[in-house]
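All protein chains but one are shown in place.
A, B, C, D and E label the chains in the order they appear, each numbered from 1.
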């Protein structure tokens, strides 16, 4: 590709990057991820492109950390940030998809409470509860 | 214990809780943890007590998540919060102690950058770099 | 208690700690507090346990600061954190319960705006307004 | 004015400051701004006063930066803070009012994602999308 | 004053507002406050003006909340925000000046830890410890 066109998300090179990112995304949470990208399509398609191509294609797919570990980090980050309930919902679902149990997810949020306080942990737990209910998956 | 004295951190029941918390703390990072508690002793000993008794004795020691997973969550939370370089330093050290490699630690921080941005990730990486240098442990 | 069982929230020692925490919680805001614990019961009961036993039983009940002062600190923290509207609602109610007037609560949030900006203060004021309306308590 | 009465928002000097602030506010986003002040009138009128008199009358009206540039800074701040969707909605509208295009607004939020992460950017984009839809103004 | 000149911080009306703000600031912490304003004088004098005239003259001086209560709110906000060690240092000093004891200040920070986590509380406690040491005032 000519690098001066690197910002053009419609170029063949960037479409290949997008396609790969979508493959990674689909392995983790196809439905939720595609739904976010669809919602971006008419307002900020480049944001959707980079979430797929960069966040999933470049970073998530790196071999240095398994998906389970990546979701533990993500749960920590999103619980701490606060105000990211929509993204947390996607990533609690993704955490279940990559093999974390409901007990491990709630334990991760309880653990996070030590470092970011109970209010943020409560918000995160209630998001997790909603996802567990939707999936009919409740901690024992 | 009489519950009305529960807030008294010098009671036998609370000293037992403290002793247990210190055992857990010592398994993870004795030197750094004890150094924080020592620094608190003359200004806010109750804060030190609860970090040991509650954070380590009650939470960290729970069986629902292994130490490696707990440190991944902690790295995510502390990277996202920002401004917690001193605590991140302790927990990068603890992450190495419980078996995370330098590559996994930097990968966790790179992963976090997607969700909390590059500036927070840069701050966290430079803390990790300092810890790795002190321990003579550099990613390959 | 045997400290190796300290993490077991069903032990007699921890049930005594819980009972004491619930007494403190009930003095401050029985209805709202119990409602949060109920919502946690089937998804993360240990989080509910520690909010009652640690946050209320160990910390809130300490003699070093009166409940009115504790609620002023809490209003400051929750206004600044942002995204904690549900918790702020509980604590605006608790602030009224421990004797802060509606005028003092709105003044505390106005004061906080200097340090955390108008948007966070606006969010907090509208939470307070909802609580005041529910209680038929409006600033003069 | 006698300075000891400076805190009295009903004084003639402060009413003049308020009137000026409202003029500035009306130039930027009359409907949304007035709606916020109306909602504050019975719970925290002093907060509304200072938002108009200080934020708009003292700061926004300063000649050192044009309104378009001020809105770019504001979009950056509100996207990064998170949890300020209501205020962001007002300021996306204000950004359109002072001449930023829908494409520039979404580009500003995409740019912000690099520094504060994708979740905050997604929240901001969906607020922008709502405003664009209400105004029948969609990026090309 | 002519409101179109309201943004001019050198106007007589604004100089009167500044003078009043400085009186309030001097009652709370003359040395630290003046030192901040001096540091701003050659780079952003308008920021210094508004901190004195608005934050202290308009808000801090309002009768609805006593200085002790204001400092409790401020300690909560600054502990929660994080990364505001310089401002926290000023306000721990101000808290002592308006009558909070060292024990009340550390208790306020311990209380905040429940809501914003231990790392932020640790940072705040170590700032308080430095101020206490400088003033030769240690909690008993």
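Following the convention adopted for this analysis, a residue touches a chain if its C-beta (ideal position, glycine included) is under 8 Å from a C-beta of that chain, and two chains touch if they have at least 3 such contacts.
Bear in mind that the values here come from a model prediction, so they are computed numbers and not experimental data.
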Chain not shown: contacting residue from C:72, C:96, C:114 or C:131: C:114
Hidden partner interface residues of chain E, rising order: 36, 39-40, 42-44, 46-47, 50-51, 55, 77-78, 81-84, 86-87
For chain C, residues in touch with the removed chain: 113-120
Hidden partner chain, residues of chain A it touches: 1, 3-4, 6-7, 13, 16-17, 19-21, 23, 46, 50, 54, 57-59, 61-63
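What we mean here is this: only the chains that are shown with their structure count from here on.
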Set of chains adjacent to chain A and to chain E: B, C, D
Rotation angle superposing chain C onto its copy chain E by C-alpha atoms, nearest 5 degrees: 180
Reference chain E; chain at largest CA-centroid distance: A
Distance from chain E to chain B - Cα centre to Cα centre, in angstrom: 31
Whole-Å gap separating chain A and chain B, where each centre is the average of the chain's CA atoms: 25
Junction residues of chain C - those touching two or more other chains: 46, 50, 54-55, 59, 62, 77-78, 81-84, 87, 106, 110, 113
Touch-based graph of the chains, sorted into line, ring, star, complete or other: complete
